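Since the structure comes first, as structure tokens, the remarks are kept for the end.
Only one protein chain is missing from this complex, and each of the others stays in its spot.
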Amino acid sequence: MRADVVVVGTGPAGLASATRLAEAGRQVLLLARGNGFTHWGAGSVDVLGRIGGEPVERPLEAVDRLPEGHPYHLVGQAAVRDGLDWFSRFTAAAGLAHHGDLEHNRGQVTAFGTLRPTCLVPEPAAGELGGRVAVVNFAGFRDFSPALCAQRLRQAGIDATPASAPLPAWDHDRYFTGVELARAIDDAGFRRRLAPGLARAAAGADVAVVPAVLGVGRGHEPWADLQSLVGMPLVEAATTPPSIPGLRLFAAYRARLEQLGVRWQFGFPAVGVERDGDRVTAVRSEGASRVQATRCQELVLATGGVAGNGIEANRDGTLTERVAGLPVDGFGDRLGFLGTRFLGDQPLAAAGVRVDGELRPLDASGAPLLANVRCVGGLLAGHDPTVEGSREGVALATAARVADLLAATPAR
Amino acid sequence: MTTPPLETDVVVVGGGVTGVAVLRDLALRGVHAILVERFDLGTGTSGRWHGLLHSGARYAVRDQESARECIEENTTLRRIAPHTIEDSGGLFVLLPGDDEAYAAQFVEGCRASGIPTEELSTAAAHRREPLLAPDVRLAFAVPDGGIDSWALLRSMAADAEARGCQVLVRHPIVGVERTGDRITAVRVHDAVAGQDRTIGCQWVVNAAGAWAGDVGRMAGVPLTMIAGKGVMVVMASRYVRGVVNACRKPADGDIIVPQHQVAILGTTSEQVPSADDISVPPADVDRMIDMCAQMVPAIASGRVLRAFAGSRPLYRPEAPAGNGGASGGDTREVSRTFTVLDHASRDGLDNMFSIVGGKLTTCRQMAEAVVDRLAERMGVTEPCRTATEVLPGADHGHHELAAPLARVEQDQAYGELICECELVTRGQVREAVASGLTELEDLRRKLRLGYGPCQAAFCAWRAAGMLAEGSEEGDPVAGLERFLEERWRGQQSTIWGDQARQALLNHAIYRGIFDLRGDGVPDEAAAVSPEDGA
Partner (left out) sequence: MLHVEQTADHCIKCNVCNTVCPVSAVTDLFPGPKYEGPQGQRFRAGIDTGDSPDKSLDYCSACGLCTQACPEGVMVAEINQVARSRLVTDRGGLKLRDQIISRPSLMGLMARPVAPVANAVMAAKPVRVLVEKAMGVHRGAAMPKFSAMTLRSWARSHRDPAGTTRTVAYFHGCAAQEFEPEVGAAVVRVLERNGARVTFPKQGCCGLPLVSNGDFDAGRSYATRLVRQLRGSADDPGVIVANSTSCGMTLKAKYRELLGLDDADTRAVSQAVYDICEYLVGLDDDGSLNRSFAPIRARALYHPPCQLMAHGVGLPALDLLALVPGLEIERSRAGCCGTAGTYGVKVEKYQIAMDVGQTLFDQVAASRPDFIVCDSETCRWHIAKSTGLPVYHPVQVLDRAYATA
């Protein structure tokens, strides 16, 4: 098999990179072991939520306070802006408009009643929690507790009351997760039957907070429709995986990638590369009975660090980058992997591949190792996307940079 | 406001299997007794071990007295508490490099101790245990089993309470009141109410296991316990159908005990100054894996869930007083059989007995031994009935691994699952909450919530939600943060590979999506506490 550019990884960085590279005229093959962080996250775009544990008000400005070597410094503020602008346009065109801007972080309500700092939120999560707030679950949905959520919101000074809305009879009475419920809500008829119970549960409130399950296959339309049927603003609260807002975004990427003629190869991990000097000539991926070699001009690794399965944390404390064997600083022993507090910093999450300003991996001496390999997203060293709240921002900024670097020139 | 002082015939100190067995024995003989325990039932050695229902074969060569005790009690426990036992069987396997002469001694020792064994062909052994190392040379089947100590504790405690006895958890003993040669009362601290209480009593039974020496000291009698620490590694899945032992002189990493859905690799043996030392050195974890992988190679590349340590309560009568603080050295040479100490004859303290040493498998027998002596002195003529009276729940028969799955299937209760790894349902959580459990840690111990590979990633917060639904009080989110931090403690030595990915996903969920920072959880929580339980 042949490809022009191979992108490995279908998390936020891989999807954005593949899309932007295709838009920039390259022919892209997208390879992945499976789905990525879109399916696990809060469904918003985190640019920079906290530094040293303290909440950040103005994310783009706060980038200055980040240590040298941070991916944002490598790609520059312009790439951050470009990344987010592109994303805003892309999602708006796909019926998934987002609110927010790089000058201000906002608080996104979560199922725990916390307000997580983030930069862009999809419309259904963007409503203001002013006045009386009804926190409403759909009866039987296990991943949302109105009592828990309301209690925390009240601690933050929000007038929140828990409630429960019954579900109309449907074909998943016995067992459902957020995905089945979201699919049901895609159906207009189901929404019409759902709305009255939801309205009654939230009666007397100015706004209702519900779990993020309002449709999965029709963008924000189900949310908008349900909101108008109920007659009050509905705000989606982020909950545990699977992330329904993330699934909506993934579907939008999928459709766009198909439109752009990007080839997918899903379900088989990239397991190695073939090199000629300082260039990668092919990517090797597992097939059912043989390893496939796909010749390529450029390779973009968006494999997500340890969390994304792009880097293996070995028993002896060393780390191994799984596709091209790129150097990754390990630890003296595995006791260095994780912090003493679960909710604290985790050194393993910040581990990654060190790159130059063009996102090319560096060797131990700091010289670029491979001329046609770029690393994007969580795979990069120098940042912990969870603790600082920067996952999607780094993904989009590095995708912007890589698209810029590898855009098709007229001669190609 | 002061609570009225308590009065009883017997105070039993220690909420491990020995203490609770003593309480039950007393209850069955019509004696009123109160058990006091510093943390919760089974937070000492009884909750920090590998779960082996001994056939006794491990002692067949070197300690036939212990071996005989074990096989007798193995049979008895299967009769009175089958619901706490998995009838999984066990194997002793000879690997290349093991001494064949030992195998011959093993067979003879089992025969002499009354332990039924059967030699299996290697083909039969591999059929029974498909993951067994291909180079196993000999294999012997023995009636080992797996026993759930918390289930046993709950059952025995329930029986005792139903007959009028009392269990006071979170009531550490802080002292005794002694008049001449007699203890007249035991002083405890009610950790929940935050005040001391006095329990007037006629007799005291010290069943504090590895901490018996501390209790002895409080009572003014010298008693030296040696803490023989053992490290155990929990694999994320079961690997083996039954217990697999190496057929050699007991050494590190020579046993794999399946317990419910996991396999426990054991163990080490190191004398430590205090039984409260439950730290797990990473090198010990590596050693367990490497050694046990000789018997089941798949373990070398398998996923480790966690590791924990506990101390064997060893009593060496000839150890000079005050030398309990020694460390190092293999403690395997110390006999595993038990001793009843009558402090009247030994130390001039008329009304206290200590029951020390032993192993979980023989807890009932240990209780019988000490209660027989006590009953004689009390003038109680009721004989011991603990071997014949079955425990509540025994009618369910042996615990079956697939039972939770079968129940969910039968009820089609897929949508009711709160803890998916361990198949804990909403109904079970509701019932537990209704019975008075208010902490996630209690739900964990009672229901196995959070025991599985995902280490409470999803169930912890679902359960916290249910606790929040149940009560307006408290701060369920803070409770959840505490729970997560408690579960995290001491895990650094066992997290790599799959478990590292799990840890980072969990971190991304709680810290990243939910923005929890654990501000309310104090920092000294960073060290593992004996209170935590394995």
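Which chain is which? They are A and B, in the order written, and residues in each are numbered from 1.
Please note the rule applied: a contact is a pair of C-beta atoms (placed from the backbone, for glycine too) under 8 Å apart; a residue touches a chain by one contact, two chains touch by 3 or more.
Keep in mind that this is a model prediction, so the values were computed, not measured.
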| item | value |
| --- | --- |
| Residue among B:Ser88, B:Ser155 or B:Gln365 touching the omitted chain | B:Ser88 |
| Residue of A:Tyr72, A:Phe112, A:Phe176 or A:Trp223 in touch with the missing chain, whole complex considered | A:Phe176 |
| Residue in contact with the excluded chain [from A:Gln77, A:Thr161 or A:Gln292] | A:Gln292 |
| Listed residues A:Gly43, A:Gly215, A:Pro245 or A:Gly308, member touching the removed chain | A:Gly308 |
| Option from B:Phe458, B:Trp488 or B:Tyr510 whose C-beta touches the chain left out | B:Phe458 |
| Where the unshown chain meets chain B, residue by residue | 86-89, 130-131, 236-242, 258, 261-262, 298, 302-303, 400-406, 409, 412, 414-415, 417, 420-421, 423, 452-454, 457-458, 498, 501-502, 505 |
| Touch residues of chain A, complete complex, unshown partner | 1-2, 29, 32-36, 39-40, 171-177, 179-180, 183, 241-242, 247, 258, 263-269, 285-290, 292, 308-309 |
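Here is the rule we go by: only the chains that are shown with their structure count from here on.
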| item | value |
| --- | --- |
| Distance between the centres, which are taken as Cα means, of chain B and chain A, whole angstrom | 43 |
| Complex interface listing, chain B residues touching chain A | 282, 286, 412, 414-415, 417-418, 426, 457-458, 461-462, 464-466, 468-469, 472, 475-477, 481, 484-485, 487-489, 491-493, 495-497, 500-501, 503-518, 521, 523, 525-526 |
| Complex interface listing, chain A residues touching chain B | 37, 40-42, 49, 53, 110-117, 140, 142-145, 147-148, 151-152, 174-176, 238-241, 306-307, 309, 312-315, 333-335, 337-338, 340-344, 346, 348-349, 385-387, 389, 391 |
